[in-house]
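Every protein chain except one is present and positioned as in the full complex.
And now, chain A:
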Amino acid sequence: MSNATTTIESLQPSSAAKFRQRTLPILIFAAVIFAIPMTDPSRTMYSLMHQIGINIVFALSYNMILGKAGLLSFGHAVYFGLGGYFCMHVLGWIEDGVGPFGNYPVFFLPLLGFGGGALAGAVIGWPSCRKAGTTFAMISLGVAELIAAAGFMFDSLFGGEEGISGDRMNGPEMFGLSLGPIDEVYWFIAFWTVVGVIGMFAFTRTPLGKLSEATRDNPQRVQFIGYNPQQVRYLVFIIAGGFAGMAGGMAAVNYEIFTPESLSLIPSGFVLIMAYVGGITYFAGPIMGAILLTYMQSMMSDFTEAWLLYLGLMFVAIVMYAPRGIAGIVFGFVDGIRGGNAGAYFTAWIIRLVGCLLMLLGAIVLIEMSVRWSNGYGEVFEPFGLHLGHTNVLTWILIIVPLVAGGYILRRASREEEEGAA
């Protein structure tokens, strides 16, 4: 046995590492999904869970092109929407018993969504995948605007302003699920979320998945070793469109309605934010981002009307200070604690956390006070029985002191780190 083979073999992950890094997270994920209905969630919890499931698949499919293939798209909702619209039409055909669709089970609708999204990806991707970078981003923006505008023009396809609605309780039942009550829809969403996650993880292990990362990093070298980067991008784009369409199919069954807004730039921007905030360099990143942002979207909008501002602040802060996203923070923390000198790492981490929390406190007081001041209804921000109007000196102290103190702490921490690294 030569030396080279031994080195390559010793580089391979052991079966224990494989289990820990690949099988275990999926087992935990499945266990969580099975455990959730045991806690007897309310209707609101269920609908939140469904939305999270749909967004997990959607955000992961987006990350196939942004994180893995390095293509920044501003129009990914087009494939979600077209896949979903196709499923809405199929729902109608199932109800009317059109052709072979009369016997098609609604449970497997996301498969058709996958087909619809992939077809849309194949048609639109053909001209747009020739180049990466800004060209691709601009074409995706133009196409998204065109399709969104067309959505309001062709009423027989997209249903105009009020969209298309359907009924999921038709066709043959699968696994004894009528899909009527919300806890039965849960199993539908859970099944397809797991299928989507495993499918997209499996894709990253295929030669095409590896090639897409290579194309992102160095398209020229990919050409040298005999592959066509355009073709790689195109294939990845089609599959990503397919998974987005699958998420659309899940949404079609869950909401039973699709409107042309689902094709517009707003959901496209939201999926971009979900994936990036979660962390595009990790497979699990978009999952974290989807869970966090969907939760914020439905819960925070009850607490504050400025939640979009918080979202924007969080996004900009992540882009500027934590480009690897929430997953980067979490995994970085785990690695730091595991590595030598855990105590020092932990202290530095706590100091940063205190700095961030202080700045957050100042920002929250400022934003909440301003929102109420600008509304002019005479409402006052009153946390913990404090009366924080814009004329109150305490308000301004609570804004300026935490902001300055937090900023100072963070600045010092980053300076110390730079000196430590040097």
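Definition applied: contacts are C-beta pairs under 8 Å (C-beta built on N, C-alpha and C of every residue); 3 or more make two chains touch, one makes a residue touch a chain; residues count from 1.
The rule we apply is simple: contacts and distances are computed from a predicted model.
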item: Omitted chain (choose from "Pyridine nucleotide-disulfide oxidoreductase", "Spore germination protein", "Glutathione import ATP-binding protein GsiA" or "ABC transporter permease") - UniProt protein name; value: "ABC transporter permease"
item: Contact residue for the chain not shown (choose from A:Pro13, A:Pro323 or A:Pro383); value: A:Pro323
item: Which residue of A:Ile33, A:Ile139 or A:Val271 touches the chain not shown here; value: A:Ile139
item: Contact with the hidden chain (one of A:Leu308, A:Val334 or A:Ile350); value: A:Leu308
item: Candidates A:Ser14, A:Thr39 or A:Ser156 - the one touching the absent chain; value: A:Ser156
item: Touch list for chain A against the chain that is not drawn; value: 70, 72, 127-128, 131, 133-135, 137-139, 141-143, 145-146, 149-150, 153-156, 265, 269, 272-273, 276, 306, 308-309, 311-313, 315-316, 319-320, 323, 367, 370-371, 374
